[in-house]
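All remarks here apply to the structure that follows.
In this view, the complex is presented without one of its protein chains, the others remaining in place.
Up next, chain A:
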């Protein structure tokens, strides 16, 4: 690791944060789709969905937050792709800077942008009647899981960002990730699903993450869900980081 890694990453992070603040529309669009989904599910379908929970918006919010992240990282891939297409990426690579700082700046920017979108979504949920009596520790745990999930998905997004041939290709990978919460306990309990689907739903990462978040916010014991959720997040993060770094190294050598 180069001696300038932290200072170079900070400078480049400042650069891409400027990109974000000068195109706030990307953060707003990231938040609009999950907010629209939340409105539709709460006010259109919500009355007919029986979750065993008093408030459907309380039940729904964790899944909506994961969808927000899944759609937000499409912009990470897009921003990285744009850098690769223009000459700026090659300029950075031909300069005496820490080589991985270019990538880390994008990853940290993704984290900041997604956190802003998540705050916007939570604020809308509050207006819609979302309430939680969770204490500071529980909220910090929720934030920690969301940050880990964002980092895991961001490192996945880095791979198409580096390798895509077109803008559409760079962001298309996020569609299945956005869809994954629908095949989980995020919108409805898994009990009524056909067996095959239920087995999938109950064993895919979104369900354990959603359950852990929901229980934390509802001041319920989190049981083993939180450990399974953390294991998924850390596992996905480790694998996607290794793949992304490997792709990056091949790209710049």
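The definition used in the following text is that a contact is a pair of C-beta atoms (placed from the backbone, for glycine too) under 8 Å apart; a residue touches a chain by one contact, two chains touch by 3 or more; residues count from 1.
Note that in this section contacts and distances are computed from a predicted model.
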* "Cytochrome d ubiquinol oxidase subunit II", "ATP-binding cassette domain-containing protein", "ABC transporter related protein" or "Putative murein hydrolase (TIGR00659 family)" - which is the UniProt name of the missing chain -> "ATP-binding cassette domain-containing protein"
* Asked: Looking at A:38, A:97 or A:218, which residue reaches the missing chain?
  -> A:97
* For chain A, which residues lie in contact with the unshown chain of the complex? -> 4, 7-8, 11-12, 15, 18-19, 22-23, 86-88, 90-97, 252-253
